[in-house]
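The complex is shown incomplete by one protein chain, all other protein chains being positioned as in the whole.
The chains carry the letters A and B, assigned in the order they are written, with residues numbered from 1 in each.
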Amino acid sequence: MRYLPLTDQDRTQMLHKIGVERSDDLFADVPNGLLDRGLDLPRGKSELEVERFLSALAEKNVPASRAPFFVGAGAYKHHVPASVDHLVQRSEFLTSYTPYQPEIAQGTLQYLFEFQTQVAMLTGMEIANASMYDGSTACAEAALMAHRVTKRKKTVLSGGLHPQYADVVRAMSKLADDETVALAPDVRAREDLIAAIDDSVSCVIVQSPDFFGNLRDLAALGAACHRHGALLIGVFTEAVALGLVTPPGAMGADIVVGEGQSIGNALSFGGPYVGLFATRQDYLRQMPGRLCGETIDANGERGYVLTLSTREQHIRRDKATSNICTNSGLCALAFAIHMTLLGEAGLRRLARVNHANAVKLADLLAHIPGVEVVNETFFNEFTLRVKGDAAELVEKMAVRGVLAGVPVSRLLPGVGLDDLLLVANTEVNTDDDRGAFVAAMEGAL
Amino acid sequence: MTGLRYTKDHEYVRVDGDIAVIGITDYAQAQLGDIVFIELPAAGKQIAKGQELAVVESVKAASEVYAPVSGEVFEINAELGTAPAIVNEDPMGKGWFVKLRMAEPAELALLMDQRAYESLVQGC
Partner (left out) sequence: MLDTPKHSVPAVATAPHTFTSNRGLDQEEPLLFEIGRPEVSGVDIEAPAPFAARLGGLERKTAIGLPGLSEPEAVRHYVRLSRKNYSIDAGLYPLGSCTMKHNPRLNEKMARLEGFADIHPLQPQSTVQGALALMQELSRWLLELTHMSAVALSPKAGAHGELCGLMTIKTAIAARGETGSRNVVLIPQSAHGTNPASAALLGFMVRTVPAGADGIVHSEAVAAAVGPDVAAIMLTNPNTCGLFERDVVAIARLVRDAGGYFYCDGANFNAIAGVARPGDMGVDAMHLNLHKTFSTPHGGGGPGSGPVVLSSRLAPFAPVPFLAREGETLRLVEHSEGTASFGRMVAFHGQMGMFVRALSYMLSHGSDGLAQASRDAVLSANYVRASLRDVMSQPFGDRPCMHEVLFDDAWLQGTSVTTLDFAKAMIDEGYHPMTVYFPLVAHGAMLVEPTESESKASLDLFIATLRDLARSALSGDSRRFSSAPHYAPRRRLDETAAARQPVLRWRPGG
C-alpha cells in the first residue's frame, strides 16, 4: 500500500470526525449486498515484483532497436533526443491537468500556443488546435467539421488514404448517418478523385505521402473541390515528410490533419500519439478541440488562456463541435520540444536523410529478381511488389532477424494486393541494416 | 401593430411596418456576460418562427436565438461581426441582430408586451 498515506489510526480518527463507525457506512447508498462481492485478482505487489512481472512480458516482444527495422504504414521509428523525454517527465508537465486555472498553468498554455504555431507553420495553414487524440481521429473530426462548414454530409475518401483512417471515418459516418464514398485502393496514385466531386460533396480526404508512399500534387484537386463548394482535407501520417515536401496547405487544402508521432513520440505499439489539426482562419469557430489564445492579465502582462471554449462540450453540450475533453497534451509537448530542438534547419536535414536512405534502399531492392518498386515518387516509404505472399515473406524475414515492413494485406485483406509490401526507411537505418534487408529478402524469396 | 414585443427567451421584436427588428434584451445580455461572438444568418434566408436565427456566444455560454416570428432575413447587423461588445453596451439599440420581413405579422400577437415581459424578468 505504498501509495496510500493514511494509517489505520488516521482512518479511525477521520471516521470519528465524520460521525460514522465504519467505512461501509459511507457506502450506505450502494444497494444491499453489492459491496465486496470478492475479486479473483492477486493481492498487491512490491515494486520489484511488478518490475519482474512486466519486464518478463516486455522481453517477449522484439523492439525496433533490436533488429533492422523497416516497419511504417502510419507510425515511424525515429530517433528522439534524450532531452525530450527528460523534459516531458518534469512533474509540472506530467502531473498537471487541463489548464482550467490559467494563472497557475502558464507553462502548459505557452507550450500549447507554441505548438499551435509550429503545427500551423509546418502544415502551411493559418491556425491549428492544441492537438487531437491521433491522426485517425483527427481525420474523422475533419470530416465532421467539413459537414458543419458546408452543411453537406457526403465524404469522398481517396484510395490512397491509410485504410484504418478510412475505417475510422467510415464507422463514424455510418453511425452519424452521413454518407461516404470510398475509392478503390490506389497503389499508383492514378485514381480520378475529381470525377467523384459534385455539388453534394462535403469534403474529399486525400493523403500525401499516401498510404502506398506516393507523393500527390493536390492543387488541381483543391481547385475542383472549391468549384463545387466542397472542402479539401489533406492528410499525412509521417510528419517528418513536411520538412521536405510541399505541405497540403500550399496546395489548396482547407483542413490539414495528420499524425505527429514521428516527432518526439515513441512507437509504443500504436499509442498514445498526437493528432495535428490545422485549418483556415475563416473556419476557426467550426474547428474541434482545445484552443489556446494570447491575452493579457490584470497587470497588462502577456499571458495565455484556453479560449473559444463555448464551442466545446462542457458548455455547448449536445451542440458542441466535438465531444472531446481530454486530448494529447503530453504528446503535443514531446512534439513541440523535439520540433524546437530540430528547428527548420534540423527538420529539413532530417527529412532529407530519411528520403536519401529510402532512395538507397529502393535502388538496392530494384536489383533483386522478382522484386519491383511500385512507386515513381515517395518520401521515406514505398511499396514493393514481391513474388508470392508479402505477409509470408515478412514472417520469413522476421525469422531471419529483419522486421521488413507491413504487408498491405494486413490492412487491406481480400482485395488482391497480397503481393505488396510497404517498406519504410528512416534516419535510424544504416547501410548495414539495408544490407541485412537485402540478404534476408533474397534468402526468403 | 407597433412598439416592442418580447419572447420568454429574452428576445425582443421592434416592429417597423412589415419589418421586425430582432435582438436580445438587456436582461439577456447581462445574464450572458461579455459577448464575444455572434453568428448571424445570411440575408435572404427564409426563417420560420421558432427556428434558429442566430447564435450568441459569451465567455461562459453559447445560446441559440430563435426567430420570434417568421419571415425573410432582410438585413443583418454586420457591425456585430467585429464589435460584438455593442450588444452588451446597447442591446435594444445599436446591438440589434437581424431585420426580418415578416411573413405572418399576426404572429406578433402571440408575443409578450412590455408589462408581461417585465413581470417575467422580475420572477427570474
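What we mean here is this: a residue touches a chain if its C-beta (ideal position, glycine included) is under 8 Å from a C-beta of that chain, and two chains touch if they have at least 3 such contacts.
This is a predicted model, so every value here is computed, not measured.
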- Task: Pick out the residues on subunit B that sit against the missing chain.
- Result: 34, 36-37, 57, 59-60, 84-85
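In the analysis below, only the chains that are shown with their structure count from here on.
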- Between subunit A and subunit B, centroid-to-centroid distance (C-alpha), Å: 44
- Considering the complex alone, what residue numbers of subunit A touch subunit B? 285, 310-311, 315-316, 319
- Where on subunit B does subunit A make contact in their complex? 36-37, 39, 57-62, 64
